[in-house]
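A protein chain is absent from this complex, but the other protein chains hold their places.
Showing subunit A:
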Amino acid sequence: MSSAATTSPPSADKVDGFSRKSVRKAKQKRSQSSSQFRSQGKPIELTPLPLLKDVPAPEQPELFLKKLQQCCTVFDFMDTLSDLKMKEYKRSTLNELVDYVTVSRGYLTEQAYPDVVKMVSHNIFRTLPPSDSNEFDPEEDEPTLEASWPHLQLVYEFFIRFLESQEFQPSIAKKYIDQKFVLQLLELFDSEDPRERDYLKTVLHRIYGKFLGLRAFIRKQINNIFLRFVYETEHFNGVAELLEILGSIINGFALPLKAEHKQFLVKVLIPLHTVRSLSLFHAQLAYCIVQFLEKDPTLTEPVIRGLLKFWPKTCSQKEVMFLGELEEILDVIEPTQFVKIQEPLFKQISRCVSSPHFQVAERALYYWNNEYIMSLIEENSSVILPIMFASLYRISKEHWNPAIVALVYNVLKAFMEMNSTLFDELTATYKSDRQREKKKEKEREDLWKKLEDLELKRGLRSDGIIPT
């Protein structure tokens, strides 16, 4: 009875059992949270250090380390009034460090590496706060932002410049940036704050590029994350970012493709299409798929068969996405591969074209405006036309949307010009089939009518109205 922190809207707002999201949106404000909870007690005191530019060059490396040490202190941003002076001091120190790393030479001693990694770890590695609302819908709701962003952002910025620095040596760094570090980094991708994920994306991208020894591990962990996402939780906020990184990796694959990568495509990337929140990362996913096919065209058949297997049956928004992705794939497909999958492919397109959802039908029909696809269809019109004909003809008569009917005309006209004799044959067969159906229908109706009359007569006879 008690509404203890319930996030569902009051029942008055429920229409047919569905909650009105618009109502929820109006109530929502930009929320912030942070998991850095300060231990209660004394305020933090940091002794202000001189600026790096104010000390002579030989002393700078040591000062650098001291500042790093100071930045390991973490502040509580949920309490907006505490330690304001010290927060500002840390912020300006971090700023200074960012600049220092960007322009300086000879500051990176061996000692610096563990201290840098330590400072970064202290700041960024944390248990992410649970989502404010139980029903956080990544597509509709505003994300919860990280409250300590003023510091966090600078830490990320600093780390990236550090990694990109000319003096950076992976052979030293790899002692500190190891598998454990990467694992914690990956967990952060679940942050709701998109700014943080964006930085993480760059960080991981650089690490992958520079640490060859970590590459296999990173790929494996990303696999795990995706598989958990698809088959267990359907929750992870960083799928798009990880896919973007994978895109740049796939782009760089050496040929011939290793078996591991092909497995990844079939066992991880294709099943990713089945997730409900596909719209959040579909662009990146489609890009990865197309990159794979550009690397190895022989993968086309399993990819398309996979998509057809997972074709959305009840979600029209997803269907439109699939159609978009399919068009991208067809844009780069080789004619020999096209011939292998054209039958099942066009059977599905034929179903899409007949969809009562006009956006799905429209998107499918628009394929005929793509010159390359048209040239492929032309070459194989004797196979494709019979598959498409019946539904096209039927929707030209039956579809509710006039714009769709107009598009169907374009498609039929294109087919007519492509293969006139086949078109005539199919028209004739279609017409005779329809006539036969009509005849059957009429016969059936007549039969029922006869039965009715018989019944009627019998009734009238038994009532003595008609003489027996």
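Methods note: contacts are C-beta pairs under 8 Å (C-beta built on N, C-alpha and C of every residue); 3 or more make two chains touch, one makes a residue touch a chain; residues count from 1.
The rule is simple: contacts and distances are computed from a predicted model.
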Not counting the visible chains, the remaining one has a UniProt entry; which protein name from "EF-hand domain-containing protein", "Transcription initiation factor TFIID subunit 13", "Cyclin-like domain-containing protein" or "WD repeat domain 7" does it give? "Cyclin-like domain-containing protein"
Per the touch definition above, residue among A:84, A:216, A:315 or A:383 touching the missing chain: A:216
Contact with the hidden chain (one of A:61, A:150, A:170 or A:344): A:170
Of the residues A:67, A:90, A:318 or A:363, which one touches the chain left out of the display? A:363
Residue, one of A:52, A:182 or A:249, that touches the chain absent here: A:249
Interface with the unshown chain - residue positions in subunit A: 169-171, 174, 201-202, 205, 208-209, 212-213, 215-217, 219-220, 223-224, 227, 244-245, 247-249, 251-254, 258-260, 263-264, 267-268, 282-283, 286-287, 290, 320, 324-325, 328, 358-359, 362-363, 366, 368-369, 374, 378, 381, 396-397, 402-403, 405-407, 409-410, 412-414, 416-421, 424, 427-428, 432
